[in-house]
Every structure is written in C-alpha cells, then in structure tokens.
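Moving on, here comes subunit A:
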Amino acid sequence: EPGLIIDLGGKFDKSFNESAYNGAMRWSEETGESYMETELQSEAQREQTMRRMAERGANPIVVLGFANASTLEKVAPDYPDTDFAIVDMVVEQPNVQSIVFSEHEGSYLVGMMAAMASETGTVSFVGGMDVPLIRKFACGYAQGAKAVNPDITVIENMTGTTPAAWNDPVKGGELVRAQIGQGSDVVFAAAGGTGVGVLQTAADEGIEAIGVDSNQNYLHPGTMLTSMVKRVDNAVYDAFNAAEAGTFETGIQVKDLEDDGVGVALDEYNEELVTDDMRSAVEEAKQQIISGEIEVHDYTSDDSCPV
Partner candidate 1 sequence: MEKLPRWADIALVPILNLLLALIVSGIVVALIGQNPFEAMRIMVDGAVGSTYGWGYTLFYATNFIFTGLAVAVAFHAKLFNIGGEGQAQFGSLGVALVCLAVPWPHWTLALPAAILGGALFGAGWAAIPAYLQARRGSHIVITTIMFNFIASALLVYLLVGILKAPGMAPETARFPEGAYLPTARDIFAVIGVDFGYSPLNVTFLVALLAAWLVWLLLWRTRLGYEIRAFGHSEPAALYAGISPFRITMLAMLISGALAGLMAINAVMGEQQRLLQDNVLGAGFVGIAVALMGRSHPVGVLLAAILFGALYQGGAELEFETSVPRDMVVVIQALVILFTGALDGMTRSPLERVFLRFGRRAPEPGAPAE
Partner candidate 2 sequence: MSDPAIELRGISKSFGAVKANKDIAIRVMPGTIHGIIGENGAGKSTLMSILYGFYRADRGEIFIRGERTDIPDSQAAIRAGIGMVFQHFKLVQNFTVLENIVLGAEEGALLTTSLGKARTLLKQLSEDYELQVDPDARIEDLGVGMQQRVEILKALYRQADILILDEPTGVLTPSEADHLFRILEGLKREGKTIILITHKLREIMEITDTVSVMRRGEMTATVKTAETGPEELAELMVGRKVLLRVEKKAAQPGARVLEIEDLRVVDGSGVERLRGISLDVRAGEILGIAGVAGNGQSELLEVLGGMRSGTGRVRVNGDELDLVGPRADARTRRARGIAHVPEDRQHEGLIMDFHAWENVAFGYHADPAYNRGLLMDNDALRRDTERKIAKFDVRPADCWQTAKNFSGGNQQKIVIARELERDPDLLLVGQPTRGVDIGAIEFIHQQIVALRDAGKAILLVSVELDEILSLSDRIAVMFDGRIMGERLPSQTDERELGLMMAGITDTDRGHTHAEVEGNLAHVHGKVG
C-alpha cells in the first residue's frame, strides 16, 4: 500500500498539494486500491508522520516539498526496506527517488504569454516563501516576458520567508493590489494557498492572472490567463504505479517540458483570453526549449538571475 504525506497548506490548496492529491486519487480510482494519506499540521511533525507511515508499512512513501529533505535524510536510512519519493528536492539515499521539475521552463512560457497579454508593459509575480525554488519560477517568468518585450517591467514580490508564506491569502491580495498600483496588469502567483488570494484579488480588480502547479484556470474564468502546471499529480501517479509494478527507481528524476512534467494550461476557461498568436508563440518556444535552441537559465544552478 503506497503512502502520501500532504504537506503544510493542505490537500485543497488548489495548487501544489492538490495536484499531488489528484494524482493519488487518480491512481486509486484506476486501480481500485487504497493508499495511506496524512496531512501535516506543522513543521515539527514531519518526522513523526514519516515514521508512522513507514511503521505502518506504507511503501513507497511520497513526501512533497523541499522542506522534507533534511527529515527524510534522517528517516530513510532507518527503513531500508521502504522506498521514498520526494518532490522538489534531491535527497541522496539509496532508497529515495528525488523528483524535480524544470519550473523555469514552464515559467518562461507563461512569462511570454503575460508579456503578450499585457497592455501596460508591466507584469508582476507573487511568490510564496522566499526560497531559491520560487526564485526559479520568478526568473523563468522574467526571462520569458523579456523575450517577448525587452522593455517590459517585471515586478516581483515574495510573501514571506517562512512556511506561513504559503498560506496567507490576505497578504497575497494586498501584494497584488500594490502591484496593480505600480501598473501591472498580469500577475503570476507561485505561492501555494497564498495564490488563492492573489487570483481572487486579480479577479476583483479585473487584471489577468496566471495560476501555478494545478490547473487553476477554472477558479476565475475570464481573468485567468493560464496556469503554469507542474504535474506533481503525474509524479505521484507514476511513483505509485511503478511501485505496484515493481519498477520503482531510486535516484533523481527530472520532469521537464519534454515529458510534459511542466506546461501551460489551455482549456475552455481561458480560451477567450489566449490569442492564436500566444498559442503559436508558446508552442514554438516550447519546441525550441526542448531542442535546446532556447536555453532558459535555472536560478538554482548558480543562485542568480540574468534578467
């Protein structure tokens, strides 16, 4: 029986965790089997939760988010017969699969769309917790926007420096209001539960917004330009399936544009906002990135952003 530990913010954050949850549900529905699931309430419970899962015999155990890395590093060796998978971070242990995404590439694409949709020449970004991972989003986004319009202004704000930053919709709303005041008319929220407030305020104030992780287009049809989907659901689904089939591999797995690990969400909710130009430009850029023609800088590679 596989296990999934939903991270802080909860499985209905409409974003990162929800995506993972959906993957697990999909697996459960397709196979008709059940899995163990538990939701973290606080930082300090990570260890107890992981261990309890392991003690109960869950295998593999999928944990979500970089914050689990140091705990997993300690727990994994105690359960050599259990496989673990961690999303968003690399943990080098013989029984751990590390799943990382090329968020900068997906962000590049939505950055392009933002720049094309913007009339004011100013677009913005609201991040959750100020960590390199989120800067990676921001940096990809800025690169994409500049690629379309080199003169564009990209405003960037982070919600905070602690995990609480993932779950502060009120502050998210305040930040985007400030950005609107500075002229932004498209905002990209990569902020977990905080993003809900960002998208809501964008809808209230009538500017376009870009969701993250899950496809969030349905939240506010008419103002949701698109979502930068990060297929955590697929990662979880695959891990569960592989374990069942006995093909679970440890080591690093990179999910990028090529294998649809990240991408741009196009559906009936944003049909009206996405022009054909955008569609073709994004498609073209995607191919170029896959082929290596365009190289999107990854912030985490050197902790800096060229734009």
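Candidates were picked such that all candidates are chains of the complex that A comes from, given by their letters.
Going forward, a contact is a pair of C-beta atoms (placed from the backbone, for glycine too) under 8 Å apart; a residue touches a chain by one contact, two chains touch by 3 or more; residues count from 1.
Predicted model only: the values in this text are computed from it and were never measured.
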item: Touching partner of subunit A in this complex, picked from 1 or 2; value: 1
item: Contacting residues of subunit A [partner candidate 1, same complex]; value: 38-39, 41-45, 47-48, 51-52, 55, 66-67, 69-70, 74, 78, 89, 130-133, 161-163
